[in-house]
Structures are given as structure tokens and as C-alpha cells.
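A single protein chain has been removed from this complex, and every other one stays in its place.
Going by the order they are written in, the chains are A, B and C; count residues from 1 in each one.
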Amino acid sequence: MKTITEVQNPLQVFAQIESQVRSYIRNFPVVFAKASGHTLWDNAGRAYIDFFAGAGALNYGHNNPVIKEKLIEYLRQDGVTHSLDMATEAKEALLKKFNEVILAPRGMSYKIMFPGPTGTNSVEAALKLARKTTGRHTVLSFTNGFHGMTIGSLSVTGNRMKREGAGMPLTHALSLPYDNYMGADVDTAAYIERLLEDGGSGLSLPAAMILETVQGEGGINVASSEWLRRIEAICRKHGILLIVDDVQAGCGRTGSFFSFEQAGITPDIVCLSKSIGGYGLPLALTLIRPDLDKWQPGEHNGTFRGNNLAFIAALEALNYWKDDAFRQSIGKKGQMARARLEKIAADYPYLGAEVRGKGLMLGLAVQEDELAEKICACAFERGLIMETSGARSEVIKLLPPLTISDEALNRGLDILEESVKICQRKERGL
Amino acid sequence: MKTITEVQNPLQVFAQIESQVRSYIRNFPVVFAKASGHTLWDNAGRAYIDFFAGAGALNYGHNNPVIKEKLIEYLRQDGVTHSLDMATEAKEALLKKFNEVILAPRGMSYKIMFPGPTGTNSVEAALKLARKTTGRHTVLSFTNGFHGMTIGSLSVTGNRMKREGAGMPLTHALSLPYDNYMGADVDTAAYIERLLEDGGSGLSLPAAMILETVQGEGGINVASSEWLRRIEAICRKHGILLIVDDVQAGCGRTGSFFSFEQAGITPDIVCLSKSIGGYGLPLALTLIRPDLDKWQPGEHNGTFRGNNLAFIAALEALNYWKDDAFRQSIGKKGQMARARLEKIAADYPYLGAEVRGKGLMLGLAVQEDELAEKICACAFERGLIMETSGARSEVIKLLPPLTISDEALNRGLDILEESVKICQRKERGL
Amino acid sequence: MKTITEVQNPLQVFAQIESQVRSYIRNFPVVFAKASGHTLWDNAGRAYIDFFAGAGALNYGHNNPVIKEKLIEYLRQDGVTHSLDMATEAKEALLKKFNEVILAPRGMSYKIMFPGPTGTNSVEAALKLARKTTGRHTVLSFTNGFHGMTIGSLSVTGNRMKREGAGMPLTHALSLPYDNYMGADVDTAAYIERLLEDGGSGLSLPAAMILETVQGEGGINVASSEWLRRIEAICRKHGILLIVDDVQAGCGRTGSFFSFEQAGITPDIVCLSKSIGGYGLPLALTLIRPDLDKWQPGEHNGTFRGNNLAFIAALEALNYWKDDAFRQSIGKKGQMARARLEKIAADYPYLGAEVRGKGLMLGLAVQEDELAEKICACAFERGLIMETSGARSEVIKLLPPLTISDEALNRGLDILEESVKICQRKERGL
Partner (left out) sequence: MKTITEVQNPLQVFAQIESQVRSYIRNFPVVFAKASGHTLWDNAGRAYIDFFAGAGALNYGHNNPVIKEKLIEYLRQDGVTHSLDMATEAKEALLKKFNEVILAPRGMSYKIMFPGPTGTNSVEAALKLARKTTGRHTVLSFTNGFHGMTIGSLSVTGNRMKREGAGMPLTHALSLPYDNYMGADVDTAAYIERLLEDGGSGLSLPAAMILETVQGEGGINVASSEWLRRIEAICRKHGILLIVDDVQAGCGRTGSFFSFEQAGITPDIVCLSKSIGGYGLPLALTLIRPDLDKWQPGEHNGTFRGNNLAFIAALEALNYWKDDAFRQSIGKKGQMARARLEKIAADYPYLGAEVRGKGLMLGLAVQEDELAEKICACAFERGLIMETSGARSEVIKLLPPLTISDEALNRGLDILEESVKICQRKERGL
């Protein structure tokens, strides 16, 4: 191995030492040094508008200054940093405030579980509890759903490449067609109901269904409120638990704190992570209908359930939800961004584009293979960080921080439009 | 639901809002407020010596002051906090330093994977890679092994109560007898070899074996160096990958940075977490033999792979390993603690005690059911935090910070001895 | 236990000694003593026309006299009865004749496997070989498919009650919608194709699809030739093996020797049993595309693969297929029976009936729950043996021997019509 000091390529340390599995570094091949709000800076001092926001973990922006001060203060005073699931003042404060600001005003009485600090931990805990309390094994998931990379969560994730990473069969889960999967004319909820009611369908009564109301990784697919209510009704009728994975779509991303509020449904279990940690710090919650909270003490555990810096950051971030202003601002920005995307779709018919999404979780689905990736690469060169999603990476995904200014949002959209224009020229060989 | 403001019981917020799954809070029923080095303080100002150390996540003590300053400095300068798996200066520095301080001096050339910030993430990644690269499904694990709570890791974990939490069958794993499981006279490695060589044993060629060299949760069971070398030889002979889960036993806990150094074995994959994060911050690594690094980019991923505060803390903590002093100090303290445990075992025959462990990962196994728990409860009342382990909670487990002073270590052991004495009186009805 | 000699109830021996699992005896509660052609006699000498024909195992009638003489002759001369998979003259003759009469004239070059003497053995062998040769695990099956009761076959069977008999999860199989399952407007082949082509569908590339061209147990559901060709094309495109389970629909039941001849498809593997044994003797074959015949010697085996009496009977039965007369007679009888069923459906609108089927595999699906069973019970009292099928037992199933005379066929249909009339009166409370 070469001595590390002779490195030329700015990413050579990573190429030499880090596993092949590294991914986003390939799309954004610079070394980042600083971050604030909607901006990242690389180590050459170049600024980037961030429309990726930590894949939805940075709804309140990078290094939110108010939260930062709370973190420094907590560190300074030697507040407990790591506490497993022992009681700390920081945790107590978070439990109380989450109840007061989020649950109680919505008439919710969920029990809160700290399943470990990642989204997949939250999903694994939800699946375990659903199976344990119902005594059934199968969990129904949906085409193009994404729930995490550990074996339990991966079993309910649709992506074939990621599933093959398991190296073993993924069982006790069944993927069913999401809303609109078979086109607008086919009612997938009716198919699901038929499978459950027909004693010859080959489907046994499942423990739960797990779904995202807007599929982020799957291509910014939005389930209609009506479909969600149909699914909830089917679950109720058959005694199936409904799990909403709000890891990416929750914490305000689609306009309301929970993504499912608009549809008026009440999941039995809710998975939260990503932006719940306020500052991009690892944290996850699993919200449990109280009568389902049948865990034995310690039956699920984990070393980093007590990440108190994240508790402090989460506590502060909840202030955004004390009144309605933040929610309204997301709505306005979402409409503005959507209008611009619609215009881009209309102005550049070569894209064959469809605008998708809700709130500030938006997508521009394009026809041609690899085109979305080319546009994002072009945008990155112009100072905009954006990712693609969908099974064929066919969707340009927009997840700006919810705190982004109108001006920066527009500037980012300008870069997107410019990139669309440049790629058009390249398509035409100009 | 009562209004939260009427709380009387100091833990009432937790009882009302947190899930039943909470566990350690039941053994240490106070609200902690501050922490430093080997000491925790509750919100009434009472101090506790910590022989639990975040279940091994706080080898460098609580809120280690040197690391703390680095964290505050990094926050102050708006260093990138959350970066997924993009390149940051903090990550680059950590990769270089881990290579320079840990890998290179030991002649190791592992590729480093950031599998997500928890131990179970690291194990899941290891299992996936082992299955994927060998094309085989079964992973052999060991009686009383503990590897995590997500389905992949839980499948290789021995504990029945925790396994039942899955609510579904755990497959593609097989638990075999650990060293000494069938008594000193039976060579469990020979049995394992027979199973592999006999075409009628019912065992198919496995992808991997996963083991802890010292089983922490399983009862501080130490595998002999000879047995470890036998297992490694069996793996080599049959093309089975050897995964060492060093999440709890690594980072100096047993005396050397890796727990397996003394045995002279070279695992194909190593799982690290807990104290690798330096300050109790969520972080995990998976070390991979370079030719096994066959991941597709992004084939395993996760939102919190880029926890830069943990990178900064980990970077600083590596300084403990720049020379041999820290290793030697662990050895000395371990010997001292073990000597005192031996004396306690000898002085209190009612315990029927056996001293177990290595380095500062020590255990006092007692005969009677529930006795270990009683002694720990008694110690807590006297200001010492200790946990039990083993399938019947029959082992008093000692995991003090490796940075603990001799004086505090002795003070803690005094409390332990006093608690043993008090419980003896209670046993006798005095 | 009472002494058996005190039996009063004619079925008391069975009630006392046989397991609860017994089934048809409950619908036809007499003790049968003799059988010939399309007639069964009970031990009181009462005759019954048999429209059940051993669930399709007696296509050539009970105790076919020509075959009977061959069996007696073989027994008399001490021909080998039981031969495992050693070579016998009887087996050699069968192999040659099956090749000459069935395979060669159809341009087929299947290798013939003797997987054990039952349909489920044939299906298990087919599934094993499909998985083994493709290196993939999942087998796609279809709603309301029926393939057998051993765990491999049960995994691809749709019936929920029967699946629950497994007492364990049935994995590595996925049930997809059969032709027309989602109504006439939804193209289920298109859905299946989408699942295979969409990298986010959650479906991994399967080893095989297994289907019946007419679902016997599932409710006499007929797949259209077009749909079968679509399915075959999808299989070819993706390298998926196509297994046709012709255990019930084969051996002439639908009008041609193989049920799939009309559709013009060429399965990779074909499962035969039931009437292949000629005389109701246990026998099954698995036909294998020659290049897929990758078995190790003895990799699948079984004690009763060499049931030579069945070989002798099968050999004789093949004479029915030497020219086209038998095929034509099935077609004519099938048309006649179908016409009468259509008339019954029209004349008795209370049934809400739909006529289903092909050849002499016919069904009358009725609306009301339990009505089909009532009609069959009524028919039995009048000397006609018929069973129901479908997940709700909603289909009256007609499987007369293919050798039945027109006169007896009409007589049976008369009894059916009379039973329909009587049940109508009962429905109306008359």
C-alpha cells in the first residue's frame, strides 16, 4: 500500500482505504469541509446549494445555529452523552415535549420507543412487534417501497439490487402493487382485498402492512388519500396492523409533521428517523398504539438508544412545530417549486417529464435511461446537489431543507433548469 | 392520559410515555444529569462510579475532556455534521489515522466500510457480504453469542427471549457449542469439524462463522487462544469466512486494540462499534479482507453513515493507541481487578463464584438464581453501576472505563465486596 | 376403546380407528365393495354412477377389464412387483411405449423420471430440479392452484386451509393472479411481466412458474390459450422454467393427452400422475427437457418408484392413444355434457350458475354458499357421486371416466338436474 502522504487524487484516501460500497461520493466527488443551512462548501471553498439535505435528514438545514448553541452548551456542562436506555434529563425533556407539541395536539396517544438510532432500527422494531403481537409472520409491503438495509427491513424493501445484497432469501414478506402500480385504471386496493378474502389466493393473513405515503427512494410516488383510507379500512377489517414508515416523508417533508395527516388515517405503528434528530444526529423513534406495547423489558435493545446530543437537538427542533407558521411556509415553498417544475416539464418536452410529489418532497421523472443522472451531474458542476431515485434512477429528486429561503430555492431551480437545457443540447449533439 | 405536569414519581414521564421495552432504567431508577470520566451524577446530585460504561461504549470515559474540546471546536466552525457517505475532511482524517495507528502497525490491510452507526449494522453488513461473496446461506454462530437485534444479527444471537422478540422464525443460521460449552472434557471444535466433514451430518457448507472471542452478554465466556486457532484452521480448510464481532470486546477492552490479537488469528471480517466512536457517539466500522470487498456501490447503505461528530471523537480517541502505554495500563488494572475478584470469590464461598474474563472485561459468575441481580441492586444503592449478563443473569459484569483511576477502580470493588457481604447476610436471614 | 365387534354404525370402524383427517367418506357415507367402469357399488349392493373418477385417477374407468387381465397375468407369472429403480421388463416396455405413443408423435424428447408414485412426488421433483438447475429459489405459482400436500408442493398451492396444515411458514414461492383473477379487464400477464421487469417490484428472478392449464381443485378455472402463450413467452424472455402440472388435467381429461397441446406451448417440465397409472394404481412421471436433466444419480429417490403393477396397467392404457378415436370421443362427450350444463344453468336461474371447463373436466359454479355441496349430497342420495371444488366449495365438479357411455353420462346429468330442482324447492322452503 502506498504511503498515504503521497496522495494526489483528492479522493485517493477513500479509494485506497474505504470499501467499494461507498456511493454518493462517486456522484459528488469533492471533499466537503463546511456546511450551514442550505449550503455545503468543499475544501476548495466552493459553495453548493443542497437539494439533497442528507436524504431528508436535514429538514432544518445544516448546522442549524439555534440547535448548535444548545449542543455546545450541553457539551460544555457535561450533560450525559451516552445513556443506553437509562433515564436522563435530556430524554425526559424530549419525551415530554414530543408529547406536548406533536402527539397531544393531534389527539394521539402513541407510546414512544427508542429502537436504536437509525431508520432501519425503527422499522425492525415495528416489524418485530407486529409479528409478536399478532402471532403471524407475513408482512405485506409495496412495490418500490424502501425501508432499510438490515435483513428485516430489507425483506420489505422492493429494490432488487439491494435485496440481492442480502445473499440469502428474504422471507415472510410479500410485495403488493402500490397505488397506481398497474396504471390508473386498475384498483390495486381491490386486488389486495381479493387476495385477503379468497381462501385460495395463496396469501395467509398477514401481521401487518408497511408503507410510505410518498415513496422517496422508489421514485417520489404519492399514494392518494383515498387509496390510503382504503388500505387502512382493509387492515381494520382483517385485523392487520398498519405501519407507516415516515422516516423520509415525516418531520414536515410533505407539508405536515406526519405525512399521513392529510389522508386522515391512524397507523398502528409509525417509524420516525432522519430529521427527528434535528441536526442530522442519529436518532429514531417507533410510535406504538398503546395496547400493542407488549414488549418484554429489553426484548429489543441497542447500544446507541441513548444518544443525548440527538435528544437535545430534537428537543430544540420541535419548536418549529409549536405553531402553524412552519407548516404553512413548507406549503408555500412546495407550491412554488412544483410550479417551476411543471414549467420545466412543459418547456422541455424532450424530457417526457412528469412532476411528482407533495410538499417539499418533489420529483421530476424523465423518460430516457440515465438522463436524470446526467442532469444531476450537470447540476453538481454548477453548484447544486441533487440525487435521483426510482428503480432505474429515472427521477430527479428534490429534497431541499425545509428552512431554505425562497431565494435559494429559486436559485437551485435555476441551476436545475439550466442543466436541463444543457443536457438537451448534448442530446441533440450540440 | 394525565397531564404530564402532575408528575410525582421521578420516572413518571417515562412510565407514561415510553414503551415497556425500556430496560436499564428499571435497574438504575434515577434520572441522570451529568457525567465525567468514570462518574455519573443523578439529578439529585448523587455520584455513581460507572462499572458499566455504556455497555462498553465508553472505554475512554464519559465526556472525555480532550475529545469534548475537539467536538465543540468542530461544531463552532460549522464542520459538516451529516454527510451520508460523501467525502468530508473529518472522514478522510479518520480513515488515514485508523490506517496509520491501528491497521498498518499490525500488518493489516482491511478495507473499511461504514455500515451505519450501530453494532448491529456492522454485523448485518458482515453477514450480507459473507453470504454474497461465498454464495452460501448458512452462518454458524455460537451458544450464548450476542450480535444485535435486527433480524440478520438476531438470527446469530443465542438468547431465547430476544430471539422470540422476532415473532418469526430465524433462519439460515446455526448455533454451535462455544469453547467449553460441553464441559472441559469435550472438544467442541472437534465436533464442529466432524459436522463439516461428515456428509450425513445435516449441515451444509456455511458461508461464515461469527464469534466473539469473549462473550460479553453471554456471560463473560472466554474462548481459549487454542480453540480460536482451531476454529480459524477449520474455516481456512473449508473455505468458510471467519467473522469476529469485536463490538464489545474490541477497542482495548480485553487488553489489546483487537480482542483477537493475542490468539494470533486473522479474521476475514471484523465488526467494530461501541467505543470506536470515542465519546459514546454512534459509529460502527466493518473491516473487510480486501479481496472480499465485492460490494456494488450503494448495495448496503444508511442515512447515518456519515456521523461526523463521531468521526472527530474517534479520531481523537485513536491517540490512546499511538504507543503502548494505554495497553499496558489496561493490563495492570485488569490484573488488579481480577485479583480482587478472586479474593472475593474465595472469601465468600456462599457465592459459589467463578471469576471470568480478560483485561477489563471481567465477570463474577455466581450459583444462585437472582443473586447476581441482588448484588448489583445493592451496589447501586451504594453508588456503583454494574450490570449482569448470561442467559440467567447469573454473572456480575465489570466493564469500567479503561481510563479509570486505580483509586476509583478499587473504590468500586470495595462497594462490590460490601454488597456481596450484605447479600450474604440477607441470604442467611440476618 | 370399545371392542370393534360391537359396531353398529356402518362407518363405526372408521370413526373409531381412522384419523379425523378422513374426508370424502363424510360426503359419501357408505362402504364401497365393488367397482366397474363408471359404476361403484356399496356393500348393500346399491349402484352409483361415478362422476368423480378417483379425482381424475380413473380416466379409463374402474377395473378396466382389459387392463385387469394384464395385471392378473403378470401376477400369475411372478413378474417383478417391486423394483425400486432397477430395470425390469415391465418398466422397459413402458418407457418404450410412452416414447412411441405419446412423445415421438408430438415431437417431444422429454427425459422420463420416476419420482415416486404420487402427484406430489412429481411436483416436488420438478421444483427441486428447477431450483437446482437455475440456482434460484423462488417459484411462482398461481391463485387457486393445487399441486400437493408435501411441503414443497404445498408451498405452491393456494388453498389457505391446506396451507395452514403445514404448521410452518411456506417460503420460496409466490402466488400470482391466474388468468381472469382480476376480472376480464385486467391483463394479469401484463402485471406479472411488470413485476419481473421493474427492478423495484420486490420480486427476484424466479426459478420457475408452475401452473395447471385448467385448475381442478381451484374451481375448474380455464386459462385461455392466449394467456398460456403469454406466460410461456415471459418465461422464455427471462429464462424462467415453465412447469405444467398435468396431474389432473392430463391423460386426456381436457380432450388431448396433454392439456396444453391446444395452446401450442412447450413446458420445460411436465408433471403426470393420477390416470397415468391406468387402473388407479399409484404412479407418477416427471417429464424433463433433456438439457435440464442434471440430476446426480439417486439425488431424488423413493421406495415405490418401481411399482410394476402400475407399469403394466399404464402400458395397456396407452393403447387408447394409438389413434385419434379416443380423443374424438372425449370431445364429443364433453360437448354434450357442457350443453346440458348450459341448459341447467339457463333453466335454473336461482343457481346464478356459470359453466366452466374443457373436455370432460367440467364445473357448474353456483352463487350461494354451501349450495353446491347440498346439490352434490342430494345427487349422492340419488346414486351419483360428484364432488365440489373451489376455495368456497362453490363449484360442482364433473370428472366422469373418459370411457363412460353416452347413456350413463346422460343418466348422471339427469340426476344432477333433478338434484338442482330438488334443492331449488328446498331453497324456497317447499
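FYI, a contact is a pair of C-beta atoms (placed from the backbone, for glycine too) under 8 Å apart; a residue touches a chain by one contact, two chains touch by 3 or more.
None of these values were measured; they are calculated from a predicted model.
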item	value
Chain not shown: contacting residue from B:K34, B:K111 or B:H137	B:H137
Chain not shown: contacting residue from B:G148, B:G298 or B:G390	B:G390
Candidates C:R46, C:K96 or C:K426 - the one touching the absent chain	C:K96
Touching residues (missing chain, whole complex) on chain B	137-138, 141-145, 157-161, 163-164, 169, 171-175, 177, 181-182, 185-186, 190-191, 194-195, 198-204, 218-219, 390-392
For chain C, the residues touching the chain missing from this view	1, 4, 10-11, 13-14, 17-26, 28-36, 40, 43, 54-58, 62-63, 68, 71-72, 75-89, 91-92, 95-96, 98-100, 109, 111-114, 116-121, 124, 127-135, 137, 148-153, 155, 161-162, 164-169, 171-172, 207, 247, 273-274, 279-282, 286, 288, 293-304, 307, 309
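Basically, only the chains that are shown with their structure count from here on.
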item	value
Far-end chain from chain C, centres as C-alpha averages	B
Approximate Å spacing (C-alpha centroids) for the pair chain A, chain C	50
CA centroid of chain A to CA centroid of chain B, Å	30
Whole-Å gap between the CA centroids of chain B and chain C	58
Per-residue multi-chain contacts in chain B, two or more chains	168-169
